[in-house]
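So the structure is just underneath, and the comments pick up after that.
All protein chains but one are shown in place.
This part shows chain A:
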Amino acid sequence: MRLRLEARPAPSRAMLWLSPLLAALLAAVGGGVVFALLGHDPLVALGTLFLAPLSTLDGLTELGLKATPLLLCAIGIAVGVRANVWNIGAEGQLTMGAIAGGGIALAFGGEGRWWVLPLMLLAGAAGGAAWAAMPALLKTRFNAHEILTTLMLSYVAIQLLGWLVHGPWIDPEGFNFPQTRMFDDDALLPVLVEGSRLNAGFLLALLAVPLAWLLLSRTVTGFRLRTVGQAPEAARYAGFSATGAVWFSLVLSGALAGLAGVLEAAGPVGQLQPVMSPGYGFAAIIVAFMGRLHPFGILGASFLMALLYLGGEQLQVSLQLPIAVIGTIQGMLLFFLLGADVFIDQRLVVVRDARHA
């Protein structure tokens, strides 16, 4: 008797959407076991992880703040993957967005200039788009794979930011510490909830969700992207340009990541520092797939990911648990998600060996 994986004739759409929930449930159970082994009441610990951050207004605003860059980057990545264009370098595009927008803030920030902030947002999106246009050019002209080029350009962007804040843009009054001066008030995003850090950037990220959905499922452009991604031969036969799809999806996802970058700079950070993102561009790849590459799914996934960060901090503060515990739970979540996904497209069948039957 052996076990074998066999392709399902028709993958269940319901299970496609239920598997992230199932994975979250299994990770919670697994996490509970870990907590119990560490000598904590599993229910108290799980409550601290998943519910405590949601129980205060402050926690909710922080959740929105943390989800904003993940959401923007993940939507861009998903649009690309639908067209079979793999943008792994959202981190770099985010950094370039922060540089471009931050540059505007440093150059023009002052008292009462209403146009500075909109210009920063545009510059941020343009900076990210320009950074993603390079892999697009390299792919369409020289057939260089975008997974490599986008990833490698990320490190270039991070080094460029490091050079700027160590050199020409360093705060002249900052004792030579590598950071720019703080932005002026007109270069900062307006706060949505008094006393919190949740700012107007969150609304832009939320707005991107229905717009991306409309683009992908209700426009000809979206149809072309998906066709190029799923059936390149058919797309060619229909006269859809593969080159156009590469350019469109990379520039769009670069612009969204760049926007995320300038929102960080003009929001919670308020200046440029050597590192503007603790890996949002990379975490967003996970978010995009956990959200099934669907804008509304990504909305949920980005909140779940943000919740894991916040809950992890809460576990350390309230229960004095080490950070490795939260890493373990994140790992379980991904493991169970990938595990569940195996069974969406395939099923386990028992093969009886004829000789022993």
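Following the convention adopted for this analysis, contacts are C-beta pairs under 8 Å (C-beta built on N, C-alpha and C of every residue); 3 or more make two chains touch, one makes a residue touch a chain; residues count from 1.
One rule holds for everything that comes next: contacts and distances are computed from a predicted model.
One chain of this complex is left out of the view, and of "TIGR03982 family His-Xaa-Ser system protein", "Sarcosine oxidase subunit delta", "BMP family ABC transporter substrate-binding protein" or "histidine kinase", the protein name its UniProt record gives is "BMP family ABC transporter substrate-binding protein".
Of the listed positions A:T221, A:S318 or A:Q346, the one in contact with the omitted chain in the full complex is A:S318. Screening A:P20, A:G76, A:G128 or A:P268 for touch with the missing chain picks out A:P268.
Touch with the chain omitted from the figure is made, among A:G31, A:G101, A:G128 or A:P178, by A:P178.
Although one chain is not shown, part of chain A still touches it, namely residues 56, 58, 62, 65-66, 158-159, 162, 166, 175-178, 182, 195, 197, 264, 267-271, 273-278, 309-310, 313-314, 316-318, 320, 322-324.
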